[in-house]
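A single protein chain has been removed from this complex, and every other one stays in its place.
Moving on to subunit A:
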Amino acid sequence: MLLSIRHRTFYRYDPPAARVALKLRLYPAVTAAQTPRSWSVTVNGEAPHMRLANGYGDEESVWLAHDGAEEVEIVAEGVVETRDVHGVLRGWRMAARPAMFLRKTPLTAPDEAITALAKEATAGKTGISAAHALSEAVRDAVDYRPGATTAKTTAAETLNLGAGVCQDHTHLLISGARSLGAAARYVVGYLMVGEGDQPELSTEQETHAWAEIWIDSLGWVGFDASNRICPTDHYVRLAAGLDAPDAAPLRGSITGAAEETLEADVQVTQAQ
């Protein structure tokens, strides 16, 4: 499938920021599941500098403004050809070893309830079937409910609350997988919604999130717990990390601005 994507993020600073530094992870890699046909990333109309692959294998770049900035507009857009490979990440240069993704982070630290959920869901199962069962169990335990949580909600809080969005499902899935000794990571990307087979997808957030779990015989396999599926040709993968802040497609350091206004939107449509 050919997906046409436009992802715009707009910041306004009042008073103007003295200095803005941005790190951008907005470059879909070539994998067996996706090939960018055209892609551009600009900040206020210019291409950021120093684009290179980071330690996770994802590309990133930096944009800096030293002499004040009132508005910053980041646009990532282009056409990506996608194929359904049932969520298996292939044809991608692996940098960090899977064991890296066993680390606990504050947002993904398992508590007793998570450990119990993971054990129960996967009892008697191994490998890919255990991962599917865990993903289902996470979705069963947590309703999809925009606004129920914040960016700082932890996996343990999510399970306790029983509601959340894709970030929360993903954190909980990662936390459960790691508690079982399986490497798991947070993936950020784009998703084309409204295709009938995927009725209740996130429209609240500018990007979508899902997890990748390391399966010995297959490598990294994506699991979108929110939608109870493995990523299909509706998905475009951007970047991975230990949790949401670590995988963030945009990171900034701003000095001097009192107030920041943010607008962001993503449009993903099928290209002709």
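As a working rule, a residue touches a chain if its C-beta (ideal position, glycine included) is under 8 Å from a C-beta of that chain, and two chains touch if they have at least 3 such contacts; residues count from 1.
Just so it is clear, contacts and distances are computed from a predicted model.
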item: "Peptide/nickel transport system substrate-binding protein", "histidine kinase", "Circularly permuted type 2 ATP-grasp protein" or "ABC transporter permease subunit" - which is the UniProt name of the missing chain; value: "Circularly permuted type 2 ATP-grasp protein"
item: Sole residue of A:T150, A:S253 or A:T269 that reaches the chain not shown, by the stated touch rule; value: A:S253
item: Among A:G55, A:G124 or A:G147, residue touching the chain not depicted; value: A:G55
item: Options A:A95, A:A113 or A:A151, residue touching the unrepresented chain; value: A:A95
item: Touch residues of subunit A, complete complex, unshown partner; value: 19, 21-23, 49-50, 52-56, 60-62, 64, 66, 95-97, 99-100, 102-104, 242, 245, 251-253, 255
